[in-house]
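Chains shown are a subset, placed as in the full complex.
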Amino acid sequence: MVTAAIWPALDYSRVPYLLYHDPDIYAEEQRRIFRGKVWSYLGLDAEIPKPGDFRATYVGDTPVIVNRDAKGEVHAFVNRCAHRGALVRRELSGNASNHICIYHQWCYGLDGGLTAIPFRRGIRGQGGMAPDFDMSAHGLRPLRVGAVNGALFGTLDPDAEPLEDYLGPPILAQLRRLLDRPVRVLGYNRQRIRGNWKLYAENTRDNYHASLLHEFLVTFGLDRSTQVGGVKMDHRHRHSITWAEADTDDDIAQQAYADAGVRSNFLSLQEPDLVTFRPERADRLNLVVTSVFPSSVFVQISNSLAIRQIRPRGVDEVEVFQTMIGYADDTPEMNLHRLRQANLVGPAGLVSMEDGEAIEIAHRASGPDRDRTTVIELGGGGVISDRDYRVHDVPLRGFWSYYAELLDIEPAGAVR
Amino acid sequence: MNFDRLAVYELFAEYGGLLDEGKYDAWLGLFADECQYHVVPRENHQQGLPAALIYCDSRAMLEDRIRALGEANKYNIHTDRHIIGLPRIVAAAPGGLRVEAPFAVYQTDQEGEARLFATGLYRDQIEAAGGRLRFREKVILLDNFAVPSLLATPL
């Protein structure tokens, strides 16, 4: 089993490739992280507005149902029958007054409690369950549910800290900003990447790669490392907010990229709407990526708004499940604008498709020798802290520091 | 009708052939001056949600994307292979046809390994002008909306 000895550097600036490729470590992550004391994004209030509305989702690789009961309260539970382990709810979404497993038709209420067992008393007084069978002890495994402005989170650990404490003030502020009015779901997209889930978790925290990997950003002038921006983290540095402000670098942008030897010949589009930022708030933020440990990401890129779930699918594959949102009060023009800017993100996204490729080639090339390590020291090593500039990858070390804590492999004298 | 149907067959044969050769400009020539091109996850289509994977509601946007693909985007180096089933003429209006055709696209990587990349249905509006057929609207219903790796080259 993996131990604290695995870390060559105390500030998490070196990550051994083994951590991305070992199946046993993957199983540990599912147990100690995803089924542990973290909070995972489950969905939106707006997706299950009416009593009986339900949606299937995942916490790590554990299938979960979120639904709203008759009283309007939201419940979440593991989608596995207490009888013989079948998926109770097979549909991805719908409306129902209870959940009936197809195998033997055991029936569960919207709170996950077991409500009926066919032939529980047998037939002609023969068979069925023993009279003392405790229905109340055989419900669907429940999650604790919390919410921030209609964004639903859940945890499988009854003793997990409260959601607001888990997120911390900066993250809370950003979620409240993004969800400051009723949302409308525009649709979903999914991407199956042949790489370990942590490569994606790092990618969303990686301020350094954006304008270097996603040339479209620079080529068409959408986002540059020269803009005013930076990163903010919670006090544990497990979460991170990457932010940038629009039009704050016209002076130096071209020069800086020229110096870095990076192509930045600003082409123009026939349909500029695709990259036109229409401010929706007092602030000038046109890029905000809020990563919540371990696997939830809230994204604003220009006027394209999305929430991502990172869904591990074994040690070698990850699904990125993305919910595209707008606001209930969007004008038809703004709605069309968002549908057009949806071209920027997702598996076919003009500023995101590269991530799929980057993660796959990193997973492939790092597989063979697993004792070698990555280098994470843009913005320097040492103590992990917020930055008000963009050329750094500090939040990755924050991710790993909390990862090590949960897997109980923190090196003695770890620098965090 | 015969001529029409064979011309439709030929149009789809060209559509797939040009894509698989990477001749994207010639491929653009199969679309009308005013055209739409959308790749829609079946998941959204079924739930009546408007978001698409690729949403080009004008020829300008479609051309922008093709240009970005060549000038700015990076993606897995691969070869596409379209297998398009017999097109089905759903409705014939004056000067236009509504046509549907099922498809499967395979991708082969640089080392010569193939995989099924996409399956779905083309739901198209075809206009006949100047003696030739062109796509006025192409809506691609993507069955396997859990996109393998990424979606760069057009379906």
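By written order: A and B. Residues from 1 in each chain.
The rule is short, and it goes like this: contacts are C-beta pairs under 8 Å (C-beta built on N, C-alpha and C of every residue); 3 or more make two chains touch, one makes a residue touch a chain.
Owing to the predicted nature of the structure, the values given are computational and were not obtained by experimental measurement.
Undergrad: Each distinct chain appears once here, so what's the real count of each in the file?
TA: Per the file, total copies of each protein chain kind: A x3, B x3.
Everything below uses one rule, namely that only the chains that are shown with their structure count from here on.
Undergrad: Could you grab the centroid distance between chain A and chain B? Build each centroid from C-alpha atoms only and quote it in angstrom.
TA: 31
Undergrad: Hey, which residues of chain A end up touching chain B in the complex?
TA: Result: residues 92-93, 185-194, 213, 215-216, 219-220, 267, 269-271, 274, 319, 324, 335-336, 339-340, 342-343, 346-348, 350, 353-354, 356-357, 360 of chain A touch chain B.
Undergrad: Which chain B residues qualify as touching chain A in the complex?
TA: 39, 41, 43-44, 47, 49-58, 60-61, 63-65, 67-68, 71-76, 145-152
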